[in-house]
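Just one protein chain is left out here, and the rest sit where they should.
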Amino acid sequence: MAGNTFGKLFRVTTAGVSHGPGYLCIIDGCPAGLELSADDLLPDLARRRPGQSKLTTQRDEADAPEIWSGVFEGKTDGTPVGILFRNGDQRSADYGDIRDKYRPGHADFTFDAKWGFRDYRGGGRSSARETVCRVAAGAVAKKILARVGVRVIAYVTRVGGVTADVPDPTAVTLEQVEANPVRCPVPAAAAAMAELIDAVRKDRDSVGGVCELAAVGVPAGLGEPVFDKLKADLGKALLSLPAVVGFEYGNGFAAAGLRGSENNDAFVPGVTTETNRHGGMLGGISSGLPVVCRVAVKPTSSIPRAQKTVTRSGEPTEILVKGRHDPCLLPRFVPMGEAMVALVLVDHLLRARADRLPG
Amino acid sequence: MAGNTFGKLFRVTTAGVSHGPGYLCIIDGCPAGLELSADDLLPDLARRRPGQSKLTTQRDEADAPEIWSGVFEGKTDGTPVGILFRNGDQRSADYGDIRDKYRPGHADFTFDAKWGFRDYRGGGRSSARETVCRVAAGAVAKKILARVGVRVIAYVTRVGGVTADVPDPTAVTLEQVEANPVRCPVPAAAAAMAELIDAVRKDRDSVGGVCELAAVGVPAGLGEPVFDKLKADLGKALLSLPAVVGFEYGNGFAAAGLRGSENNDAFVPGVTTETNRHGGMLGGISSGLPVVCRVAVKPTSSIPRAQKTVTRSGEPTEILVKGRHDPCLLPRFVPMGEAMVALVLVDHLLRARADRLPG
Amino acid sequence: MAGNTFGKLFRVTTAGVSHGPGYLCIIDGCPAGLELSADDLLPDLARRRPGQSKLTTQRDEADAPEIWSGVFEGKTDGTPVGILFRNGDQRSADYGDIRDKYRPGHADFTFDAKWGFRDYRGGGRSSARETVCRVAAGAVAKKILARVGVRVIAYVTRVGGVTADVPDPTAVTLEQVEANPVRCPVPAAAAAMAELIDAVRKDRDSVGGVCELAAVGVPAGLGEPVFDKLKADLGKALLSLPAVVGFEYGNGFAAAGLRGSENNDAFVPGVTTETNRHGGMLGGISSGLPVVCRVAVKPTSSIPRAQKTVTRSGEPTEILVKGRHDPCLLPRFVPMGEAMVALVLVDHLLRARADRLPG
Partner (left out) sequence: MAGNTFGKLFRVTTAGVSHGPGYLCIIDGCPAGLELSADDLLPDLARRRPGQSKLTTQRDEADAPEIWSGVFEGKTDGTPVGILFRNGDQRSADYGDIRDKYRPGHADFTFDAKWGFRDYRGGGRSSARETVCRVAAGAVAKKILARVGVRVIAYVTRVGGVTADVPDPTAVTLEQVEANPVRCPVPAAAAAMAELIDAVRKDRDSVGGVCELAAVGVPAGLGEPVFDKLKADLGKALLSLPAVVGFEYGNGFAAAGLRGSENNDAFVPGVTTETNRHGGMLGGISSGLPVVCRVAVKPTSSIPRAQKTVTRSGEPTEILVKGRHDPCLLPRFVPMGEAMVALVLVDHLLRARADRLPG
């Protein structure tokens, strides 16, 4: 039961691997009447694409979406939106060494354990290239959210030991985020992060970081009380992205060190709260304040230096992972994270319609 | 679309509120042949129950499960397991003040925003009493896991500023965890935590903390490559519990500060890894090493002191939340967290059966 | 994967067997604000109950529903509606002979094949007593439908060789249906059917029949174009009831003998059609005309005479099925069929909300 569909009412199903002909993405449940063309998908796809700066991998992925269905005369028609991405430059020769050796930090071994063999040409289904589908679907979701005044924005707040202090997520603009290749809205921190990433790259290593994600304008009342809390669905959505190893919202892990009197947000006339330590969700349901969460992204597992590993038959050996890899995943993670947040919010926006009685 | 079901093949559906007649829990998809009686559910329910020590609330919840279906002659029979819990001591008078005022940190306001009214007698559907169902279902899941050698264990590693260092999660025993009311397996840390919780209680406040959860013996190959990664489903499961505000696995947020060469685990003959920085999951699929994750639990929102809030009509006021509440949720969180981990693992264990061809 | 849940947005989950303590029913996704009490469920439960006349079995099932959750101050509150039914008179001694012999026409053998054993005290999970849950949930669904002007009505149109001609389903009233124990709205036919059933009963045999079901006032536009066509979901719903062996809508099987020029309905100003050969559904989506379908119900499998069968070990033998059984299932089928139609319509009514864009 392979789990290649995300969402309950706004359902995204993806297929494809990085070394085949391409990817298929079907969005089922997109309401009719949304103006949509392939051009709408391009900006976020461009942000996700490798080769944007020396801080990101120089692979050239074409990433040109072809909308095959679900749009008629410029608008969605209520039928499933089908999107295709053809794979271009694959350089499968670069991956030859991984046929018989397990790359540390990768899914090579676990796929093998699961199915008894694997597509050794690349990451197979675990390749981050699958996120072209998510980013495209997320762009559709963002267009729906924009209609109800919801804006999703993400940005890098930490790379290795360098952190950026963003006191007010709602004040961050897309322009600030896109002003530098790191996608950190604080210029000084961004410069230090860029320097660190470059140093790490020259050291043939990689580095991790943190991405903060905010959704502004989310109406109060989204999310369901028990298993499908908004926080739970956001957590699942973001943790389903490659390399994400942690998720928190509001005060997050810092709340572990606080007292209730420090962590509670007082309600004030509005009805709203003075502070947003709760990250816009109470009881798993949106409160009307900005939804704010953060994810930890591990350092890229593929590093251009020899690493200790074993062969499929268990013999100890070394592996030198070839190919072009990001020394830090954070800059390109930003649009992926935004996409997943947007998918969750649209899904719950549609679900919330069932809260009140017909008639 | 209310989201009161968890799981895809091992499906748990719950209904009920803390101030009604009781709770209903239906486990659909439990395979036939498992020896099961209500007695099997009692130990974990006892661990979850209020009133175990002065560190936890003194409410007396009966928590006696009645199995109404799904068990025949002492074994599950493949039909849905139906379990009932009757509510006992409700003291609804204690909650009177919350009828018209929003409790800070609670779901009062968001439920109101969602439905236009709410069950003001208690937390309604957001009450942590709903977890009796989860803990009961988790006990069933644990029995299935035990058959394939999987053991789930959780314990407290942080309360406020006090932390416990647990170098090897696989060495922690249930006896160590249950040896003290905090459920921290490191005696010195447990004593300091207990002291802190008691001080906080006397100060009419509450305090947060961290719970670590480990599953030992998980076979390699559980989890699905894309949206239903094991890490994503664990994250959702744990974040669906009340008060959980963060989730991480393996190195987690600490990985944000590391380099790839520090974070990768080298494969060694076995086939296994030297270290378990990856928390037992690579590419979202179990690696055969212990699955290790942690959650941040916020300080109890209900604190016995006046807090600033507003009425339903938006007038500023103060609220003094009555009733008996845990000054720290961590000790009672332990069995809830274990239950959710067990539910996810059984679900993926059943799903993994579809990985190989029939015939 | 046991399949004890029906519906996508209005989800009904049931548990229980006829010889255990009772049944649990959880309705998840019922919108908030519907006036509801246990009394609302009684009329349809009474119509379903055994022992209404000499034409139906004389078993005495209490069928008193207890609503445990989801209703607050007389209205649904958006949380799952939990309903309990306690089993009363069980007379398990009556079923003793079926422990080791397979009853012809029953699920005894197939359950055994599926799980390797079975609850031999009665039909286990295949017992028609499970439909108390469906009828109760259907009564809730009917209340929602009534708010938007939809009325569901079913009635018997055939018993054995006796048929009733009902030219206009929309003209049939509940009073007409309930005017006789057969639940056929044509008095002369009803009398002949009653006579036949009585004769069959005296002959220690049983007889099959046909039930027609109509939903009047269904708005145009319900149903989804491909897999979840309204006709497909109605078919599944009705075929999931015990003893249903056929389903058709509109002209149904008679259309196999017709030409397109005879079977098409011309559109006329309205916009509607002159005739309703299409049974209110075109392309699987409701047309605004009455939804009309029919099901074939087989003769009761349990007949009070010796039948040829085998034991569990494969030895040929005879079986005399004891207990009290309906000589014809049709009269009591009527409320069950109505319930399933109502559940499908409410589900699609809620789903249709996602057809148009937010904002």
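To keep things simple, chains are lettered A, B and C as they appear, and every chain counts its residues starting from 1.
In this section, a contact is a pair of C-beta atoms (placed from the backbone, for glycine too) under 8 Å apart; a residue touches a chain by one contact, two chains touch by 3 or more.
Remember, predicted model here, so these are calculated numbers, not experimental data.
Peer 1: Have a look at B:G3, B:G16 or B:G29 and name the one touching the chain we're not showing.
Peer 2: For the chain that is not drawn, the touching residue is B:G29.
Peer 1: With respect to the chain omitted from the figure, which of C:S37, C:S53, C:T173 or C:S240 is a touching residue?
Peer 2: Hidden-chain contact among the options goes to C:S240.
Peer 1: Tell me which of B:R99, B:R147, B:R204 or B:R305 is the one touching the absent chain.
Peer 2: Missing-chain contact among the listed residues: B:R147.
Peer 1: Hey, which of C:G3, C:G88 or C:G149 is the one touching the hidden chain?
Peer 2: Among C:G3, C:G88 or C:G149, only C:G3 touches the chain that is not shown.
Peer 1: Which residue numbers on subunit A touch the omitted chain?
Peer 2: 1-5, 9, 11, 13-17, 20-24, 26, 28-30, 32-33, 66, 68-70, 72, 77-82, 84, 114-119, 124-125, 350
Peer 1: Please output the residues of subunit C touching the missing chain, sorted low to high.
Peer 2: Its contact residues with the unshown chain are 1-6, 8-9, 14, 102, 104-107, 109-111, 113-116, 123-126, 130, 158, 160-161, 200, 205-210, 219-229, 231-237, 239-240, 242, 244-271, 273-274, 278-279, 281-288, 296-303, 305, 307-310, 314-316, 351-352, 354-356.
Peer 1: Residue-wise, where is subunit B in contact with the chain that is not depicted?
Peer 2: On the side of subunit B, residues 9, 29, 31-34, 78-79, 144, 147-149, 225, 349-350, 353-359 touch the unshown chain.
As a working rule, only the chains that are shown with their structure count from here on.
Peer 1: Shared numbers divided by all numbers used: is that above or below half for subunit B and subunit C, i.e. same or different?
Peer 2: same
Peer 1: Fit subunit A onto subunit C over the CA trace and report the rotation angle, somewhere between 0 and 180 degrees, nearest 5.
Peer 2: 180
Peer 1: Indicate the whole-number Å distance between the mean C-alpha point of subunit A and the mean C-alpha point of subunit B.
Peer 2: So the centroids are 26 Å from each other.
Peer 1: Where the CA atoms of subunit A average out and where those of subunit C average out, how many Å apart are those spots?
Peer 2: 46
Peer 1: Distance between subunit B and subunit C based on Cα centroids, please, to the nearest Å.
Peer 2: 39
Peer 1: Residues of subunit A that contact two or more other chains, please.
Peer 2: Counting only residues that touch two or more other chains, subunit A contributes 9, 225, 354-356.
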